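A single protein chain has been omitted from the complex, and every remaining protein chain is retained in its original position.
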Amino acid sequence: MDDAAARVAALRSEDVAIAHLGIEVLEVSAGSVALGMIVAPSMTNGHGIVHGGYLFLLADTALAYCCASLDRLSVTRTADIAFLAPAPLGARVTASASVRALSGRTTICDVRVESEGALIAEFRGHGVVAR
Amino acid sequence: MDDAAARVAALRSEDVAIAHLGIEVLEVSAGSVALGMIVAPSMTNGHGIVHGGYLFLLADTALAYCCASLDRLSVTRTADIAFLAPAPLGARVTASASVRALSGRTTICDVRVESEGALIAEFRGHGVVAR
Amino acid sequence: MDDAAARVAALRSEDVAIAHLGIEVLEVSAGSVALGMIVAPSMTNGHGIVHGGYLFLLADTALAYCCASLDRLSVTRTADIAFLAPAPLGARVTASASVRALSGRTTICDVRVESEGALIAEFRGHGVVAR
Partner (left out) sequence: MDDAAARVAALRSEDVAIAHLGIEVLEVSAGSVALGMIVAPSMTNGHGIVHGGYLFLLADTALAYCCASLDRLSVTRTADIAFLAPAPLGARVTASASVRALSGRTTICDVRVESEGALIAEFRGHGVVAR
């Protein structure tokens, strides 16, 4: 396991919420991270569709891990998300984060959220190095 | 219970995720909704701080209920959030949504997220009336 | 002229671009500023409609002046805008900024852009105190 993967694994190992949701680390390299999750019953609304908040959470976690992969442990300052298509109960969802820009203590990451081969959300967030 | 409150209660009653997280409806009027939640262990990261995704989820739900209070059942198209302060395990968090603008099928809502009297996040989202 | 108005007038007086566009200060109080502008031919596209960039510029200036009104001279770090309706050549446009939140060196301002009594854009920006 290289350094980027080791840093992400360390972050993942101590995170109660991420374990609770069954979020897995699929790929890590410096400046690029992919996470996966299955839509569980407890994540759905009355129509059997995942709450957008869980897609945001997955993407935001990908941002945090992406910053960590660069040894820039960060918290999210601002983020925006566009929801493009729904994901139903049982769907496998992946979030692929890549660095868009580095500027001082700020890291801008873009995260593509996909399910079953289709794009379902686009996320952009600003991480700021934690002091 | 007036019409706005009845519509929100109906939405709340059928929503598995919201019940699972213990999110409560504190106040409803037409165009204004407040929700409350306690930060549970399963929502925290390795430092005992709530994941931003759960604050987003709470705010996004407040947006959805706020649209419903106006009889404009909506899904979120885009949203952004700024995280201003952390909320620790056990903290009570509230999200207060109000309508900023109506434009065609779009409702722009602002949501203030507070904990223990302090502002911890600001959210703005665009709901679009579900067809 | 009170302190808030004096600070905004000082900022306005040295600003080439704002004078060039004929942007006027309509109202100032601490934490609240309104600006006005007429859509000139040089601001329009091929259909006689103002470029969104000029609405952004007007709103962003209102944010800067709003920060100055609080004696927090700031530059914009991030901003977002939603365009809701067009403004034609010759239309009078106003931008009304108010403070949404203060957090450390950051000021979050909301700006409502109106023309002839109708809402045409909603802007939110984060100013950060210039060092």
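Per-chain residue numbering starts at 1, and chain names A, B and C are given in the order in which the chains are listed.
Going forward, a contact is a pair of C-beta atoms (placed from the backbone, for glycine too) under 8 Å apart; a residue touches a chain by one contact, two chains touch by 3 or more.
It should be emphasised that the depicted structure is a prediction, and the values quoted were computed from it without experimental measurement.
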Sole contact to the chain not displayed, among C:8, C:28, C:67 or C:81: C:81
Per the touch definition above, residue among A:49, A:108 or A:128 touching the missing chain: A:108
Where the missing chain touches chain C, by residue: 11, 14-18, 20, 41-46, 51-54, 56-58, 60-61, 75-83
Sites on chain A contacted by the missing partner chain, in the whole complex: 80, 82, 84-85, 100-101, 103, 106, 108, 110, 112, 119, 122, 124, 126
Footprint left on chain B by the chain that the document does not show: 78, 80, 126
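Criterion: only the chains that are shown with their structure count from here on.
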Type of chain A:chain B copy interface by residue overlap (half), same or different: same
Geometric centre distance via CA averages, chain C-chain A, whole Å: 35
CA centroid of chain B to CA centroid of chain C, Å: 29
Chain centre separation (chain A, chain B; CA means) in Å: 21
Residues of chain C engaged with two or more neighbouring chains: 80, 126
